[in-house]
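Inspection log for the structure reproduced underneath, given as structure tokens.
As you look at this complex, bear in mind that one protein chain is not there, while each of the others sits in place.
Each chain carries a letter (A and B) given by its place in the written order, and its residues are counted from 1.
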Amino acid sequence: MLSQADNEFLTQSGKGTPMGELLRRFWMPALLCEELPERDGPPKKIKIMGENLLAFRDTNGRVGIVEPHCPHRAANLYYGRNEECGIRCAYHGWKFDVDGNCVDLPTSPPDSKFKDTIKLLSYPVREWADIIWVYMGPREHMPELPQIELGLVPAASRYVTKKWQDCNWVQSLEGAIDTSHFSFLHRVLTTDAAEARAAMSKAAIADQSTPNDRIRWVQNDPRPKFTILNHDAGLVIGGARKTDGPDLYWRIAQFLMPNHAYTPAAFPGETYWGQCWVPVDDTTCWIFTYCWQPERPFSNVERTKFAGGFNVHAEVDKEYMPLRNLRNDYLLDRHAQKTESYTGIVGVSEQDAAIQDSQGPIQDRTRERLGPTDLGIIAFRKLVMGAAQALQQGEEPKATGAADKYAVRSGGWIAGPERDLAAVMTERFGHPHGYVGKLYGLGD
Amino acid sequence: MLSQADNEFLTQSGKGTPMGELLRRFWMPALLCEELPERDGPPKKIKIMGENLLAFRDTNGRVGIVEPHCPHRAANLYYGRNEECGIRCAYHGWKFDVDGNCVDLPTSPPDSKFKDTIKLLSYPVREWADIIWVYMGPREHMPELPQIELGLVPAASRYVTKKWQDCNWVQSLEGAIDTSHFSFLHRVLTTDAAEARAAMSKAAIADQSTPNDRIRWVQNDPRPKFTILNHDAGLVIGGARKTDGPDLYWRIAQFLMPNHAYTPAAFPGETYWGQCWVPVDDTTCWIFTYCWQPERPFSNVERTKFAGGFNVHAEVDKEYMPLRNLRNDYLLDRHAQKTESYTGIVGVSEQDAAIQDSQGPIQDRTRERLGPTDLGIIAFRKLVMGAAQALQQGEEPKATGAADKYAVRSGGWIAGPERDLAAVMTERFGHPHGYVGKLYGLGD
Partner (left out) sequence: MLSQADNEFLTQSGKGTPMGELLRRFWMPALLCEELPERDGPPKKIKIMGENLLAFRDTNGRVGIVEPHCPHRAANLYYGRNEECGIRCAYHGWKFDVDGNCVDLPTSPPDSKFKDTIKLLSYPVREWADIIWVYMGPREHMPELPQIELGLVPAASRYVTKKWQDCNWVQSLEGAIDTSHFSFLHRVLTTDAAEARAAMSKAAIADQSTPNDRIRWVQNDPRPKFTILNHDAGLVIGGARKTDGPDLYWRIAQFLMPNHAYTPAAFPGETYWGQCWVPVDDTTCWIFTYCWQPERPFSNVERTKFAGGFNVHAEVDKEYMPLRNLRNDYLLDRHAQKTESYTGIVGVSEQDAAIQDSQGPIQDRTRERLGPTDLGIIAFRKLVMGAAQALQQGEEPKATGAADKYAVRSGGWIAGPERDLAAVMTERFGHPHGYVGKLYGLGD
């Protein structure tokens, strides 16, 4: 339970808010690379953390992310001409490059110094891992790109897309690191594990290959015991469920500062999944969803499956709007809810979206009642709110100096009851935090 | 004319407002019984007096009306599972019965006492007269259900539905107790009474059987003389028009605290009509419309007529939205307004809605100019505002202790000019206030 003030502190992302300033110390996914496919192609209006911006790819292939209004008379450069290494305002021909420099100002004489006084606000941009990243914080504090494994594997071994969501980013992220809800929200109604696997596969929740045991253990134990480990880039969040014997079935997620989360299911050889939440404003967000395979390229069959909505990938239209969303009540089927699945909604991503949106545009945390299965959420809030408070006091976030430490994995494991989370992680990943950077030539 | 402060006092229904608290001392129609037809069927989102609520019918047929958000993490129980005598949250399986008790809390151990500390806000519910009623006030002041005759007659002798309206509830109710507007708003253009009757029947305003005289008298006298009688449950509002001789044609409405009104037309043997206004918020409301026949069941022909829109029943779609409404300008036909009816709008209910909505989302009463034909409105305001003020001082409304006194009728009569309203009522109904409770075994 948070006070109203703390809830606002946690959920507001606008410029000048404490959490907004924390978020602005990190690289943010702004667009998918595929959204600006063409040099000198159409510019694209975007909104990030309440800031309206314009993105365009110039003649040389560089991407600019700039304020949209021309400094002259505020015409929107969206209507401008993207040509010859700059965006030119359609009103009077003022032209700016991706760095915001005014490179032509035809309404003043060529020898005028006026042009040198004109500057368009521009944010640093990187393209990496099929994502266009933007840094919206103070230049002197700009960190390295976070070395998530998605960007370290070959392009053929990753799949990245995004999906719209109609709620504050925090409650959606909190849903992702709360791995206890798998015993409910995503379950199917049959108690036969093989039938359940088939039903979950049909509903785009789990793979055909998921062993029956794991499904049964998740269904049967609604109270995983949580352990949290802090590391430089975030949190390891382990939830241990009972198995048929003395062993524990661990499902271990990662939270990476300030807005990534990895899912907890992957066993060795399976696909890894992550999401990154980017506030559009305080009541809507883009969720960048991604998966990668460290051992092999994805097949076309797999890519087709992802494109149709699977696991955290939603089934989206050309504008990345989920086909099942708030406006059509997620195509909730009450008959299916009686006979097939816990929610009557198709898709793990869509089930998440429905329940997260239903918490309200911004969840009222002054009335919540957290319990032992919510330990991950509590640790997440402590970490990000603490970092935002520290930043208010002038202390830069530790994670911005630990870009390499983002090279971690999350996943599942079965271990003896005597093992603690660090030991389980070491057994599963060779490192207590799941660090795999050494595979890619990063440091220890 | 009211001050701005008095207008807000009169029209605001939110929790904690004076009129909102008065309304919350009475049973409110929340839904039609037919809207929750099925045990363990889909729950339904509703909003009453600004409060978002969830209604569901449990395995035993009982209806619960509860706050929609789960106390755990605020997920909306609308997405939950209505099963085995309770609604279960889809997020983590917390389950609540119709009284708001937490009956299962699977994320805590079975022996945990945590569950006993969790409660979902729930309001008392009754089903009566084909209506699901809810009481949203303090439990210690919960009254008996108002014994309106609608609920006393056999089910076969009543017809109940509802309609949406796009304005504050008060101005719509004021339109219903203002019986003088029948000389204008609902008139047809012919001055031949037989033709008028045919036209009014066609426009769903009056019955084919309405005698020509009554139609002519209403058309011819736009200035009925009003008399008001107070009784324990509300007001008798009589308007007397000239006839062809010395007699007066009385049309007598009832206002019943705090939000019912009965129409003034019924002669003995005819059908009785009433409406009840339930604020959704301060600029929209549901109007529950009902009619009953104390002497016989309604025929199927009559029910079909009501369902198609007749008298105060609007012609509505499956969501109870009038087919002719604000968004389509009530299908106002300017040619028909020149040649057939005063408004060019079909339906007495729709004519009322058009003119009431047109007063604004909340009528600005600081500029109105009331005259002698507005006496009923003035008496209504005095009664409800006085009761709300008294309640602020700790005095419970008299009508909450007079549930039996709601068993009244309203209607028309022709009487000699020497008779006052009480005498006319006694002649017409056998009681000066139209009380008929004795027919049903209620007290004197």
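Observations on the model:
Criterion: contacts are C-beta pairs under 8 Å (C-beta built on N, C-alpha and C of every residue); 3 or more make two chains touch, one makes a residue touch a chain.
Quick caveat: nothing in here was measured; it's all calculated off a predicted structure.
Contact with the chain that does not appear here is found for just one residue of B:114, B:128, B:184 or B:440, B:184. When you scan B:107, B:122, B:210 or B:373 for touch with the missing chain, the hit is B:373.
The chain not shown here touches chain A at positions 41-42, 69, 71-76, 78-79, 81, 89-93, 106-109, 114, 117-118.
Contact between chain B and the absent chain runs through residues 174, 180-181, 183-185, 222-223, 332, 334, 337, 342-343, 345, 351, 354-355, 358-360, 363-365, 367-374.
The working rule: only the chains that are shown with their structure count from here on.
If you average the CA atoms of chain A and of chain B, the two centres end up 50 Å from each other.
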